[in-house]
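Structure in structure tokens, see below.
One chain of protein is taken out of this complex; the other chains stay put.
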Amino acid sequence: MTHFSALSLLKNALTGQKNWQAQWPDSQPKAEYDVVIVGAGGHGLGAAYYLAKEHGITNVAVIDKGWLGGGNTGRNTTIIRSNYLYDESARLYDHAVDLWEGLSQDLNYNVMFSRRGVLMLAHNVHDVQSFQRHIHSNRLNGVDNRWLTPEEAKEFCPPLNISPNARYPVVGAALQMRAGTARHDAVAWGYARGASQRGVDIIQNCPVTAIRRGPDGAVEGVETAKGFIRAKKVAVSAAGHTSVVMETAGVRMPLESYPLQALVSEPVKPIFPCVVMSNTVHAYISQSDKGELVIGSGTDQYTSYSQRGGLPLIEHTVAAICEIFPIFNRMRMLRKWGGIVDVTPDRSPILGMTPVPGLYVNCGWGTGGFKATPGAAHTLAWTVAKGTPHDINAPFTLDRFRTGRLIDEAAAAAVAH
Amino acid sequence: MTAHIDLSKAGILAESSAVRVALLPPVARFSLRAATPEQKALSKALGITLPAKIGQCGRKGDIEIICLGPDEWTIIAPEDQAGMITDACAAIYAKTPHSLTEISDREVTVRITGPKASDLITIGCPRDLDQLPVGEARRTVFDGVTTVLWRDGDQDYRLDLWRSFAPHVIALLETGCGELAGE
Amino acid sequence: MTAFRVPGRGRVLHNRPVSFTFDGDTYQGLEGDTVASALIANGVHLMGRSFKYHRPRGPIAAGSEEPNALIGTRRGKGRFEPNTRATVQEIWNGLETNSQNKYPSLKFDIGAINDRLYMLFSAGFYYKTFMWPRSFWDKVYEPFIRAAAGLGVSPTEPDPDNYASRYLHTDVLVVGAGPAGLAAARAAAEAGLRVTLVDENAEPGGTLLSEPQAKIDGKPAWDWLESEIDALIDLGVRIMTRTTAIGYYHQNMIGLCQKLTDHLEKPAASTPRERMWRVRAKQVILAQGALEKPLVFDGNDRPGVMLAGSAQTYLNRYGVRVGNNTVVVTSHDSAWYAAFDLASAGTRIEAIVDTRPAPNADLVKQAAARGITVFAGYTATGTSGRLRIKSVRINKVDNGRVMAAQTLACDSLLVCGGWTPSLHLFSHTKGTLKWDDQSQTFLPDRITEDCQIAGAGRGLWGIEAALNDGFAMGAAAVKALGKTANIKTLSVADDRPGSGTSHTELPTDLDAGKARAFVDYQNDVTAKDLRLAVREGMRSIEHVKRYTTNGMATDQGKMSNINGLNIAADALGKKQPEVGLTTFRPPYTPTTFGAFVGYHKGDHFEVTRKTPIDSWAEENRAVFEPVSLWRRAWYFPKDGEDMDAAVRRECRETRKSLGMFDASTLGKIEVVGPDAVEFMNRMYTNPWTKLAPGRTRYGLLLGDDGYIRDDGVIGRLSDDRFHITTTTGGAARVLNMMEDYLQTEWPDLKVWLTSTTEQWATIALNGPNARNLLAPFVEGLDISDEAFPHMSIAECSVAGFPARLFRVSFTGELGFEVNVPARHGRALWETLFAAGQKYDICPYGTETMHVLRAEKGFIIVGQDTDGTVTPYDAGAGWAVGKNKPDFVGMRALNRPDLTAEGRKQLVGLLTDDGVSKLEEGAQIVLDPNQPIPMKMVGHVTSSYHSDAAGRPIALALIEGGHGKTGETVYIPMPDRTIRATITGTVFYDPENARLKL
């Protein structure tokens, strides 16, 4: 397959772009694989890529009920950061950021990871206490995160309104410089291309109807719309649909799926240099390379698979954005869409082994899934390959909901991711 | 921050050709809670039948009782009749368990009248006002704030608001008052 | 009189000239013009530059689907918006407009160099490069890409305008006031229903405005329109123009955005700029008509190239000819009529080029009669002209073979590739579409909401068909609402029904790989890009769209989706439905943020709750802090005092003599009923049975996961009546939780809960002189220590106000909390403040309250606990009723991890140097010399300078802390490491002597 480079681009330009090959072939399922991954989002494709690249396991199929990258991978606001409070979370997300930094070169696919800095706004004393706790913890964990005064925050992000009379005045901010955004579709496509280059089959439009277990309880394979596919190892990476898939293996999950909405404005010339998050008013904003303001909202209150959020939530989100950035009041919303996020009771993921031999799971990311993509995929591949937890994903077990050893970022910080 | 609105002074808060918004003087308010079997006895003690359907109002003299839930009523009365109400309920408590709790100061009431009173309500209340008959009331929401909305006439409403939420709602009503006049 | 204006023609007011500016030059238009129609009347087509190649562009359409003619519009300070569609913006005297995405000028734009390099900038090119050297991405490549993108510039000043919103309930909402919509509204209104009719244009009429020749029911179209509107108004129909249905949400909730002032020269101050209507309709009728498709061929984007139907609209609605000599290239009959209309208005029609070998014979005859040359079975293969089209290149197609070319000179080129139903709102409902091979369009299939689609929206063509379908669908809505309607029909003369065929790219004799045949004009997506995407493995239309950005421009694919789909399907050798149609997403057209914000900005943004005493605090220069929805007095600085100094003074004076504190925000719940005590036993960790009336107790509330949720002092007023207090932020949550258990788990209990938070104003008096101040004001109660000991509650009167008096202390000093009806709160405060002068009474705020309680080791839920802390962790095990059979959270406390060794436990911390004040949130380690990442054992939850202890004090959660008293820990800060010793949590008056004064 063509190596992407300025040169190959030039060559093809001169030949009318006629000689590019498919970045990944559209495969039909074989009867048996060493590993079947359910869900062809960034996480699933990434796991396949690392299985092939780092563990030499290439007899792998990634199966999706729809088109690859058609779920949350292509529906999120592309925020990447790792300034989490607990050691477990910080290590997981920072591992992801380490991989993000070299991902374009590793994949030979420009995922446009943009280290533009993520600014989290503090609006009251409680925020300050919680952010300081994060910053101190991050520092001792070697995670980049620092405190800015309102003036420093405005200098970093000029559109910011730091008037003390605001309903939610900005009393300070936590800044992670290493954090930023990436081009979400490119992540799925880059992993898909990299995986299929190494022999992985990507099977689209093939719903998995059941996970089959043998008499010993171990996984035997998956029933799909295109027939049974044998595999001793199955990894479920189905985001919002994880509960449905795991149920077929007799595993009930501590998950609920909620609609999450996001929107973009009409494109404008560069005006917004970084990413800003305000958890108190529930709004997240950055500007895409195309010029659109990309704005994330909170989840609707009820569980749903409809990918169709309501109007009131969007109104609140836009109001919050315009309260913090009054200059955007006359901008226009171009497009609004919904995704489905699967949320665990402690808002931290479940990543790795399950009670069922041969069955692995990667779910429960809530709104944190995109940023973790390479880290989650990388450690899941390790666990699937070796059949044991990776020390980074080891704490994110299903069992913690029995023992009570939760990793509750939200409770600890009253912060949504 | 919402400007101070002095809730101790009854009177007109905002007025335009379209609508008038006024703060009403204090009254005695009680929250009455009781299970179905107790309702007959309570009606007898109070001398007013407790309305059984949510949203319906019972009236006798200056006393108004509205049913807000299957086991919940609000009693509104002139302040000099508050004692009568508490005594009447206390007298039967032993045989007729219930909860009577004074909430006179928890809430204030705003009256909205004028040719565009209904339009003013629609800037914050998602209810279909055509489904709210004159003489009835509903607990609902106005711009996110819980309120009891009374319809006293075709274009004559009352809003009962928790004290600390009232300034927010009143400020919005004032804005709408001017906006409607401009149409 | 401008060159291209047709005297007396159109709906513009020819006697009302309007002047406005474009790129600094002043132009004359007429009232009723859009910026686009006025500029075209002045012979100006060049209005913008494209996104990627910066190609010169003019308007291709006449409505909200316009992708090219995007301009900046300004009305003085703060009132600028980018990317406004020139085809929608109405002109008024003084309107300033500017073109976008060009430098230095619209006519000469350096960015156009991209156009020369277009072969490099193929679809997805940026995924394939800009990767080396790695560091260049941040510094060089990305800034370059970002600067190149983005059309207009963002506003830079706050918006001075106001926005509004309303709820509207209607029986029938009709979207689109063309023939179908008007008829549907009529049918519904005549059945006596509440009807709302909306249209995004400045006036109702839709197609009728562009087809005045039609005779409806014997009347000229515009006369019929006028009388029909009158009739609707008489029937009470609410007609809203300049109102766009932006989104179709659950259960027939439709968002409407109404533009109120953008078309006015002098809007009234009280008029909002836009209003968002949240409509709930029992039935919705979508009558949004159809959108015309361009033809895809090399150079189909030059200024002067325009959709035929739009040219017809410019002529008949605005009285503007799009050019002097025009060529028409079409695959549909409709364009022929545009040609005829223009011809009769004085434009020379150079030729009508129809891709069909045998177009409608009647049309051919009419063309001949007008002396118009017709080329049937031809293709267009190129155009010339940089800033304005000069000629078009056409070739005969002989069963698939493209023959020799000939060139036709022109100053305008009308194109028509057929029409596609406008089903955006329908697709918001997740209603499904089915492909219609005959019309080569998607038509509505499965309807999921209570709605009907009328007219062109379901593939019907011509005014008569649309009109009568409108009546029928209106009647259907009436029927669905259980009423009866008689379906009426009208006949239309001089109607223009027609048909056509659909194409991918037009066939060409030139190298297709080099053709600039645009599909998405604004994003510069060509047919070649779409085929490249397919070649690279993009199999679904979603992938093709995302890879090429086709359909992602600000017209949301209105121009490009179907052409793009046809080409992608062709490249894949599949039928269109197998490739799929990307879902349309709200809003239908780009919608101002302000319209979503509505009233929620500034003072209206969100509720700010204030206590009855708040106004006194403000008058006395309190500094406030937001706590949940409340604002609370934080501290009361005197002249020259900073926060630290003020708080020290407030603490000192309170402990020395007397302090007063507004505690009104504390949540209060009245628990009443025979089962009140049983309820308390089940809800709280503490035992309540033995608590005597008149006494109070500290209560601890857990969740069923065993973690602390809330706490507060609870008084028992009688056997059956408790007065609960909760934290300020917890009030609503706690009541909801209690109602949940009561209603769904224990419905058998005879007990009821009433929120009394706002019934009472609460004033806390603390300090050795608290009783001395209070006693003289108290009637009906002896508050001596013997008669009214610590942790008592009673009803009495204070300063003549009915009161609930608590003897309780959150400071460690002799303390009382006086609750009086809220309306008396400020009066009582002022009375006590005045009388307190002889004790140097000191009003204090939340910060001092925090310091005083910390000195006594009292926790603040949410600060010293964080949702993962059990009563035992917090050192409040004593509050857990050991002999109770059950209470909320009891079972969870026995889970393995909650009983495990090494849990984080609340302890005191004293810094060894005795002067360093720790930072709240600072992390704690045992070995300060370990490498990063360090093993952290806990963090500081509270930290203050304590005047009473004469040193800084802190509370912290530390692993196994309760067993580590006296041990040394380290707090590594950026600049230094602080040594501290673990202590108990009480730093002041451990034997509680001062409570007993």
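Going by the order they are written in, the chains are A, B and C; count residues from 1 in each one.
In this section, contacts are C-beta pairs under 8 Å (C-beta built on N, C-alpha and C of every residue); 3 or more make two chains touch, one makes a residue touch a chain.
Rule of thumb we're sticking to: contacts and distances are computed from a predicted model.
Of "3-methyl-2-oxobutanoate dehydrogenase (2-methylpropanoyl-transferring)", "Na+/H+ antiporter subunit G", "ABC transporter ATP-binding protein" or "Sarcosine oxidase subunit delta", only "Sarcosine oxidase subunit delta" is the UniProt protein name of the chain excluded from the display. The shown chains contacted by the absent chain are A, B, C, with contact judged over the whole complex.
Listed residues A:181, A:278 or A:304: the one in touch with the omitted chain is A:304.
Residue B:54 is the one among B:22, B:35, B:54 or B:181 that touches the chain not shown.
The omitted chain makes contact with just one of the residues C:365, C:446, C:621 or C:638: C:446. Although one chain is not drawn, its touching partners on chain B can still be listed: residues 54-55, 68-70, 72, 126-127, 131, 138-141, 144, 146. For chain C, the residues in touch with the chain missing from this view are 249-251, 253, 278, 280, 430, 446-451, 480, 704-705, 736, 739-741, 743-745, 747, 885-886, 890-892, 895-896. What chain A contributes to its contact with the hidden chain is residues 241, 243-244, 247, 252-257, 301-306, 308, 310-312, 342, 345, 401-403.
Please note the rule applied: only the chains that are shown with their structure count from here on.
Rounded to a whole number, the gap between the C-alpha centres of chain B and chain C is 32 angstrom.
Separation between the centroids of chain A and chain B, computed from CA atoms only, is 48 Å. The distance from the centre of chain A to the centre of chain C, each centre being the mean of the chain's C-alpha atoms, comes to 22 Å.
The set of chain A residues that touch two or more partner chains comprises 167. Contacts with at least two other chains are made by residues 1 of chain B.
Looking at the complex, you find that chain C touches chain A at residues 51, 79-83, 119-120, 122, 125-132, 134, 137-138, 142-143, 145-147, 149-159, 161, 165, 247, 249-250, 253, 255, 276, 278, 430, 511, 513-514, 528, 532, 535-537, 539-540, 542-543, 546-547, 549, 552, 554, 556, 585-587, 590-594, 596-598, 600-602, 605-606, 608, 625-627, 705-707, 862-863, 866-868, 892, 895-898, 919-923, 925, 932-934, 936, 939, 972, 974. For chain A in complex with chain C, the touching residues are 4-6, 8-10, 12-14, 16-18, 20-26, 67, 69-70, 74, 87, 91, 102, 104-105, 108-110, 112-115, 123-126, 129-137, 139-142, 167-168, 183, 185-186, 189-190, 204, 265-271, 287, 289-291, 306, 308, 310-311, 314-316, 318-319, 321-323, 326-337, 400, 402-406, 408, 410-414. Looking at the complex, you find that chain C touches chain B at residues 164-169, 194, 268, 270-272, 278, 280, 599, 603-604, 606-612, 615, 618, 630-631, 670, 672-674, 720, 750-752, 754-760, 821-823.
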